[in-house]
Structure formats: C-alpha cells, structure tokens
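Each remark here refers to the structure printed beneath this line.
Removed: one protein chain of the complex. Kept in place: all other protein chains.
Which chain is which? They are A and B, in the order written, and residues in each are numbered from 1.
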Amino acid sequence: MNETVLKLDHVNKYFGGVHAVQDMSFTLEKGELAGLIGPNGAGKTTIFNLITGVYDVDSGSILFEGTDITPYKTYEVVRKGIARTFQNLRLFPRSTVLENVMTACQQHYQYNFFEAATHMGRWKSLEGSIREQSMTLLERVGLEALAEQAAGTLPYGHQRRLEIARALSLQPRLLLLDEPAAGMNPDEVQDLNGLITKIHSDFGLTILVIEHHMELVMEICPHIVCMNFGAKIAEGDPDHIQNHPEILKAYLGEEVLEA
Amino acid sequence: MSGYVEGIIILLFINGIAAMGVSLLTGFTGVFTLGHAGYMAIGAYTAAIMTVRFGIHWLPAIVAGGIIAMVLAYLIGVPTLRLMGDYYAIASIGLGESIRLVLENWQSFTRGARGYPGIDNYTTLTVAGAFFVVMALLMFYLIKSNFGRAFKACRDDYIAASLLGFNTARYRVLSLSISAFYCGVAGALMAGFLTFIQPVMFDLNKSTELTAVVVFGGLGSLSGSLIGTAVITLVTELFRPISQYRMLIYGAVMVIIMVARPEGIMGQHELGPRFIRSLFQKKNGPSKALEGSDGL
Partner (left out) sequence: MDTLVQQIINGLSLGSVYALIAVGYSLVYSILLFSNFAHGGFLVIGGYICYYTLAALGNNIWLSGLAAMVGAGVIAILVERLAYKPIRERTNVTLYLLIASMGMSIVIENVFVVTVGGRFRALPPVIPTDPVNFFGLATTSAFDLLSLAMAVIFLTALQLFLSKTKWGLAIRAASYDLRTSGLMGVNVNRLISIVFFVAGFLAAVGGIFLSVRYTLYPQLGFITIKAFVAAVIGGLGSLPGAVLGSLILGLAEMLTAGFISSQMRDLVVFGMLVLTLLWRPSGLLGKQVSEKV
C-alpha cells in the first residue's frame, strides 16, 4: 500500500499583486519519479521554494509524510527529509568538492561544540565517517577523482553532479531537482537521465523534477504535473500530457492550435 | 629579554587573540563588523573593576571579562544579526560607539572618560602567552570541524546553507558570541598590561584596526589574521615616531588590498606544509586545488 509522501493542498502564493501560485494541489506517492513542467514564469521554482520554506505560503497547506510542514523554517524542512538542488547552482565555489559534500553529510554525524573545539571525544571517528560517506557519494556520481579541487573550477556538468551528490548526502526521502539538465546538450541529458533513474532505484527516493527538456521528463517520469501562470493545467502520464490541448496551447500558443 | 621586547610580544598575543575573534566572525562567518572594540572595552572594564574594586583574582576576572562580553553580544546579536551585510555593519558601529558612550558617561562605576587607573600588572608574558596558546588551539580546532564548515556555509551562501539543514541564524549568533568572548579576554588582558584604561582606547579606530588586520591577513585564514596582526603591531611600533601616519597607513592598506588583492596575504589558505609546497610549485601555477574561481 503506497503512502503519500508529499501533498500540496490548495496552496496559494502572492507576490504583491501577482498571484504566483494559484490553488495548487497535487500528491506524490512514495517512490514516485514525477515531473513538474510548464513555461518560464509558470511558478515551478516558487513551488519548490514554498515546499522548502524559503517563501511562506499565503493559504493552503503542504504535508510531508503526513506532517504539516507549512509553517516550518527551511532548515527544519531539510532536517525532516527533503533536499533540493538549484536551477542556478548554489555550490560553495571556493571550498573543495569533498568539503561541499561533507558540509551536507555532517547533518547525520553530529558531535558537540566541546568535541569540536578540542578534537576530543567523538571528533575523530565521526569526522572519519563524514569523510568516508562523502567520498562514497562522490564515487556514486563519478566525481571522486576531483575531490580536492575547488568546486568553482569544475566544468558545468560536473558542478551539477556535485549539487546532486550534496543533496543526496542529506539522506533525504524526497528529492527536489530544479532544472538539473539546464544548459546541457542531448548527450549530457541522456547521461543525466541515467543518473537520475539510478539514484531513484538505488536510494529508493521520491523525486520531483522541474524540467524544460522534454526528452528527460517524458522519458523518465511516469507522473507529470503541468503548470501555467501559477495554476495546474494538467496532470497525468506522458501520453496524456503530450496530447492535452491546454498544454499545447501553453507551449505553442493558440494560433498554432487553430492552424 | 628586555622589557621593551617583552612588551611587544605581550601586545602581539593580546591583539592576536582579538584578531582571532574577529576573524571567526568576519573571515569565516562573513559578518562584517566595525564595533568589536566595544567587546574589548567590556572585557577590560570588567576585569579592571573586578580586580581593583572587588579585589578578585585576575584569572577569574579575565574569564569573567570574556563571559560578560559574550553575554552582551548574544543579547544584542539575536535581534540584530537578522540584518544582512551593510545593515549589520552600520549597526555594529552604532553598538560599538554606544558601549563607549555608556562607559564614558557612567562615571560612578567606570570613572568616565578620564579613565580607570591603578590596575594590577597581571598580564605577564607567561599569562598572555598561555591564554594565547590555549585560545589559538581551540580556534584552529573549531575551524577544522563541523562548526567550521557550518560557519563557512553561512558565509558563502546562507540560502544554500539553510537548505543543507543549518539554522543560519543560530550559527551567526554563536560565531558572534565566541568572537565577543575572545575580544573580551583580549581587553581584560590589555587592562592588566597597560594598568590604565580609557574608553577612547576602544573606539571606532580600534574596531577598524581589528577588521583591517583580518582583511589584510585574508578573510578565511586564521593564520593570515595572526600574520596580519604581527605585521600591523610591529609596523605600529616601528612607526611610533611618526605615529600620526599610522591610521593613514591602515586606511591605505585596506584600500590597496581590496583593489589589488582582496583575498589578503593568505587568501583562504592556512599557513601549513601544503601552502608552502604550493609556493614552490610556481612553475605549474599554484595547484588548482588551492585557487578558487569566483571572479576574484
């Protein structure tokens, strides 16, 4: 029996006069790999920001594994088990690749201030574990050879993988990927498809992907939600979506439809 | 060892402790402050009043100086650290100056602007050295730990940091509190070294000096801050005959460094075998691992 991992219930968000998210509702079951699509400015990233507490919801609620996380602060949402990557990448450019992952990994290997300042107690063993875990994750995404390199000097594609590795090290149960294929060529998108499906099965995660690259979404997401102007205009499997008139209208415009 | 040289070394230890405090807050947590001399003042006056007026031994007095500075910083910090960037810097100037003004006007307790004389000379070379070594060790260890990574995350990208599960507000307040403790202890040691303190010794100029030293040494390098302290303290001594140029030089140093080498002497690196080795690898350019690329 499948449990609901994420539930958006009539969520609304206003930015001044702009109704950025309108009465949004959808549900994700455990283990789903779902896609969130829509034209630019549709409100997709805003949804991610609302889920992760970066923005406050104006009305409606968001439930994660049954708990109402609507009032939660960002770090509380993350500690509950949700991780996210960014459209524009938010790595720590001057830290090394390994450090970036360790910074995320340490959430699950906490030691206290006294141990940190004196390097006594559990410091040695927990630091060792953090380092080990981080290296393992880097191996998973194929970046272990670049561990000591400054994150900002990596090629773009590798930076994206690093972001994903970092998000994974938080051991989330829900992973939000914000345009992971942005700026990639078709070959790279194929590689990314492979990576996403691999981590989906290896880690047993529920994943929600925002994407513009249709070849990614249609190929790997059995459940797709489509937005435009802040509202949901369609939801279903790839076939249903591809033939939906509202969606064609949103992407291609009304005149093309008439033609 | 001559008394003069000994005095300089003690001053190096004292300034070094304060610099490490500011380094943690500004260099590692990214909070630019121009009011930390205020915490030195609190430490100094706490220790002075405790030893002179209440006859308490200097060791608990020094620690108390640090603690009271820390508590005050915590109380002020919780509401004000919500402010980002420029706003906090301006607030810190106001706070530092307010502390000085209160000390100057609370004549009955602090003897006001005329200063507080008659402090016992308890800051010997051993005392200053011992405090320095212990506090330096603790700070180096702290930076190389999960807390260090947390502070750096808050500095580099506070939104990303919160999305990695860090309560950035709490870390900023923690960083401020620790930095105030360090400055408080430094101030208390200063009181026992100079045996006479005045509020004007802890004014905006002193705060600026603390920040300049950290910027000069490299934001994000603890050893850099100590090197910066050493350079500035020694240069100040050298320039004593023309000390009116002292501030002019600080100012010029700050500007020149920001224009020519914003990463300071050490950049983000610590002085260690790896760094020294990289200096000799100049042929291949400093190794990629040591240089970042964010437009600097």
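Here are some notes:
Everything that follows uses one rule, which is that contacts are C-beta pairs under 8 Å (C-beta built on N, C-alpha and C of every residue); 3 or more make two chains touch, one makes a residue touch a chain.
As the structure is a computational prediction, the values presented were derived from the model and not from experiment.
Of the listed positions B:Val5, B:Leu101, B:Val133 or B:Leu234, the one in contact with the omitted chain in the full complex is B:Leu101. Shown as candidates are B:Leu83, B:Leu138, B:Val200 or B:Leu271; the residue that touches the absent chain is B:Leu83. Per the touch definition above, the residue from B:Ile17, B:Ala37, B:Met50 or B:Ala91 contacting the chain not shown is B:Ala91. Take chain B: the residues that touch the chain left off the picture are 30, 32, 34, 79-80, 82-83, 85-87, 89-91, 93-95, 97-98, 101-102, 105, 159, 204, 208, 211-212, 215, 244-245, 247-248, 250-256, 258-259, 262, 294-296.
Assume only the chains that are shown with their structure count from here on.
Centre-to-centre separation between chain A and chain B, using Cα means, comes to 40 Å.
Against chain B, in their complex, chain A makes its touches with residues 52, 54, 73-75, 78-79, 83-84, 86, 90-96, 99, 102-104, 106-107, 109-111, 113, 116-119, 123, 127, 130, 148-150, 152-153, 166, 170. The touching residues of chain B, counted against chain A in their complex, run 138, 141-142, 144-150, 152-153, 156-157, 159-160, 162-168, 220, 268, 288-294.
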